[in-house]
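All protein chains of the complex are present and in place, except for one that has been dropped.
Coming up: chain A.
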Amino acid sequence: MTMIFGIPLPALLGQLLIGFINGSFYALLSLGLAVIFGLLRVINFAHGAQYMLGAFAAYLLLAHTGIGFWPALVIAPLVVAAISAVIERTMLSRLYDLDHLYGLLFTFGLALILEGTFRWYFGAAGQPYAQPQILSGGTNLGFMFLPNYRGFVVVASIVICLSVWLLIEKTRLGAYLRAATENPQLVQAFGVNVPLLLTLTYALGAGLAGLAGVLAAPIYQVSPLMGSNLIIIVFAVVVIGGMGSIGGAIVTGYVLGILEGLTKVFYPEASNIVVFVIMAVVLMLRPAGLFGKEI
């Protein structure tokens, strides 16, 4: 058997794949956080809860209406985005003129309420969510066995991240967004409805979390705390990448997922903390993050 640094190749590639899949979720979630932080300057602590909402929306759609994975992949994120837009309009938007700490506290409280409600109603145990039929089974890549659904998640997350990046960097709407990030008052003086732009941005970020939640449902099960377990790592990813850098958030998400996977192979004991160790080192050397600008 082929060995690399004393590790069998299939084991190495297997962990690499798991790392890539985790990285796909880190990238999707930190992308949403970065989009929201960039324009709203709010650290969205409800992001994990919105991810959980997306997964539950898919689960409930299937359980109560028989609507399956593919429609849910569109409907659930839209539901999460719509709920989040209402929350932004009615509550979060009232905090923009105050210290940023209030936005953070508000979204933190929101996360606790959402997760508490779902836990009270559904219990803490996870609910299974079947992967779509067409993606069941796996493919033998020669050097390893790739479950089809996991391959799909990796491809889907790359496509989604790339689309959002293109939306922000290459379109007119994205230009409004970038400009409003720099100088919202002036953009508003030009006649752009910046409050609406803020609502759409929050909805976009939350919708991305919801989308990640649907993608996660068949892999990690659907549970009220699925988001809070993941979001801590995602915050570390965002800190490492640099708050507000869209490309940075995406790249850092994948890279850290892979690094975490490799750590599981070479030094399993450290795999749970490797992201935080990297975060500490980055904070010491580059407090604004790898891709961030000093604010």
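As a convention for this text, a contact is a pair of C-beta atoms (placed from the backbone, for glycine too) under 8 Å apart; a residue touches a chain by one contact, two chains touch by 3 or more; residues count from 1.
Criterion: contacts and distances are computed from a predicted model.
Undergrad: Looking at UniProt, which of "2-oxoglutarate ferredoxin oxidoreductase alpha subunit", "ABC transporter ATP-binding protein", "Fe-S cluster assembly protein SufD" or "Cytochrome c oxidase subunit 3" names the chain we cannot see?
TA: Of "2-oxoglutarate ferredoxin oxidoreductase alpha subunit", "ABC transporter ATP-binding protein", "Fe-S cluster assembly protein SufD" or "Cytochrome c oxidase subunit 3", the absent chain's UniProt record names it "ABC transporter ATP-binding protein".
Undergrad: From the listed residues A:F45, A:Y129, A:Y176 or A:Y202, report the one that touches the chain absent from this view.
TA: Considering the complete complex, A:Y176 is the one touching the chain left out.
Undergrad: Tell me which residue among A:V35, A:V194 or A:V255 touches the hidden chain in the full complex.
TA: Touching the chain that is not displayed is residue A:V194.
Undergrad: Tell me where the left-out chain touches chain A, residue by residue.
TA: 172, 175-176, 178-179, 181-183, 185-195
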